[in-house]
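A single protein chain has been omitted from the complex, and every remaining protein chain is retained in its original position.
What follows is chain A.
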Amino acid sequence: MKSRTTFYTALTYAAGLLFLAVFIGPILWFLALAIRSAETAFEMPPQLTFEPTLDAFRHILVDPGTNAPQLVNSLIVAIGAVLLNLPFSVPAAYALSRFKLRGKKNIMLWYLGLLMAPPVAFLIPYFVLITRVGLQGSYLSMVLVLQTLTIPFSVWLMKSFIDEVPAELEEAARVDGARWHTIMWRITLPIVRPGIIVTSMFAFVFAWNNAAFPLVLSSRSTATLPIGTLGYFATSGVTWNYIAAAAVLAMIPPMIIFLVFDRYVVRGLTFGSVKG
């Protein structure tokens, strides 16, 4: 019996290592590409040992620093999209969580349906619209259009957080004569502040990872990081080290957010419908 248990334990650990090799290995291999010399990138058989160098990062960030402004642009667009979305999504989530209203299910599904609309299909109309109102190439155009993703996402996730605040707390305040906005501002929202932070973080990842909208709406000076990586591709003679360095830069913020907010990952990824 004992040896059988040991065998299963060993098997489980072997499986765990296999998962890491398959799912994390490629990421590390790509990271290695960013910090190795260009000559060793495609050697066969693959070279596990190499002289690490930060040349690629120096190239993309400092000299000539092709991607440094794009990093800033990505931050501006993603943070802008999150900030603009909160005043729209938080009241809606509050209403959907706290009040009885007709067609609640349909409203919730409508938000979800919007998340399913293929954004590529809307790119040309957005391009025409944004050009007509003279916003082409602006941060605002991207921030605005990203609301089609961030608002529905945040409404769903925020609702799940507000659902967890006991209604009795609000009842007590109401009995004391507090009005609804006092209750919302002074009682419910302060309690769900962690929920607002978690929602904002995952909405940030959504906006940060989006490449479709900046692809048509950004200009050379407002291009975000994913567009920057595509730029290397357009030039002849693919410079893999630079691509990898820029891509690693684009990967880091979402990864940090997912690792720090580990407890909320399941919830974030399922828009609050599965409690992790």
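Just so we're on the same page, a contact is a pair of C-beta atoms (placed from the backbone, for glycine too) under 8 Å apart; a residue touches a chain by one contact, two chains touch by 3 or more; residues count from 1.
Note that in this section contacts and distances are computed from a predicted model.
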(request) Pick, from "NADH-quinone oxidoreductase subunit N", "Various polyols ABC transporter, permease component 1", "Cytochrome b" or "Phosphonate C-P lyase system protein PhnG", the protein name that UniProt gives for the chain of this complex that is not shown. (result) "Various polyols ABC transporter, permease component 1"
(request) With the full complex in mind, choose from A:Ile35, A:Ala56, A:Leu71 or A:Ala92 the residue touching the hidden chain. (result) A:Ala92
(message) What does the interface between chain A and the hidden chain look like in terms of residue numbers?
(response) 9, 12-13, 15-16, 19-20, 22-24, 26-27, 29-30, 33, 41-46, 87-89, 91-92, 94-96, 98-101, 104-105, 107-109, 111, 113-126, 128-129, 144-145, 147-148, 151-152, 155, 180, 205, 208-212, 215-216, 226, 229-230, 233, 240, 243-244, 247, 250-251, 254-255, 257-259, 262, 265-266, 269-271, 273-276
